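A single protein chain has been omitted; all remaining protein chains appear in their positions.
To keep things simple, chains are lettered A and B as they appear, and every chain counts its residues starting from 1.
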Amino acid sequence: MAEEIKNFLYLNRRAPYGTIYAWESLEVVLIGAAFDQKVSLAFLDDGVFQIVKGQDTTGVDMKNFSPTYAALGDYDVNQLYVERESLEERGLTVDDLMHLTWEDEDEDWAEKDSIRVVSRAELAKIIEQQDVVFSF
Amino acid sequence: MSELHTVNKSPFEKSSFDSCVEHVLEGSAVLLYEDGVYAAIRGTAAEGKVKSAQGVKFYALGPDLKARGLSGERVTDGVEIVDYAGFVDLAAEYDKVVAWV
Partner (left out) sequence: MAIEIEGKSLETDEEGYLVNLKDWVPAVADAMAKEDDLELTEEHWEIINFLREYYEEYQIAPAVRVLTKAVGKRMGKDKGNSKYLYALFPYGPGKQACRFAGLPKPTGCI
């Protein structure tokens, strides 16, 4: 029997440095990406703070893992959903986020945007369409 | 696909419950357990949200209510109280579990 490809969604709802959740999520995503599954990430609530640009942890003695989000494309994780309402509630716009892209090997490494801003209602439907949802 | 959403944080401390009810679609269910059971209590700020969720079934875990001194009479109308076996049955009944942690 052929292995069935499943849709995995990681829900990221926490800010990056106050707890270990954000980094743990990212590590699990990278490890999980080794298996041939369709992986996407959602950033909502305080999770949107994870991908804000300009992070610099030199003053707090913690690893700045924000550059690692830019590697997700290399791991074939190309779908990053960001909830519009969560951004707005926090006074953010998409311009405050890192510009995350992936390169399409089939189109001579054409660079494409990974981030897709979606409404809360759209995200609810995206969650519904998944086979498995992991929460962090 | 139908989903069983779970909430285990107090609605007064974390946004988990609020986020959950804003992402629940008709035909799905919400199970409240651990500190999440406080959202099942009548007369709280959460009651209105439980009642206004259209076509969404709410459950609360009985042992967690009991542990917190919350009797069945205090639970919002329409919220069904289940035991651990009921929790397992629900998880099996729905296509997937979405945890709001």
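By definition in this document, a contact is a pair of C-beta atoms (placed from the backbone, for glycine too) under 8 Å apart; a residue touches a chain by one contact, two chains touch by 3 or more.
It should be emphasised that the depicted structure is a prediction, and the values quoted were computed from it without experimental measurement.
Trainee: Can you list the shown chains that the absent chain is in touch with?
Mentor: Counting the whole assembly, the omitted chain is in touch with A.
Trainee: Based on the whole complex, identify which of A:N7, A:T68 or A:T101 touches the chain you can't see.
Mentor: A:T68
Trainee: Could you pull out which residues of chain A are in touch with the chain that's been left out?
Mentor: 27, 30-31, 33-34, 63-65, 67-68, 70-71, 74-75, 103, 105, 109
In this section, only the chains that are shown with their structure count from here on.
Trainee: Across the complex, what residues on chain B touch chain A?
Mentor: Counting only chain B, the residues touching chain A are 1, 3, 15-16, 19, 22-25, 28, 96-101.
Trainee: Within their complex, state which residues of chain A touch chain B.
Mentor: Counting only chain A, the residues touching chain B are 11, 13, 44-45, 120, 123-125, 127-133, 135-136.
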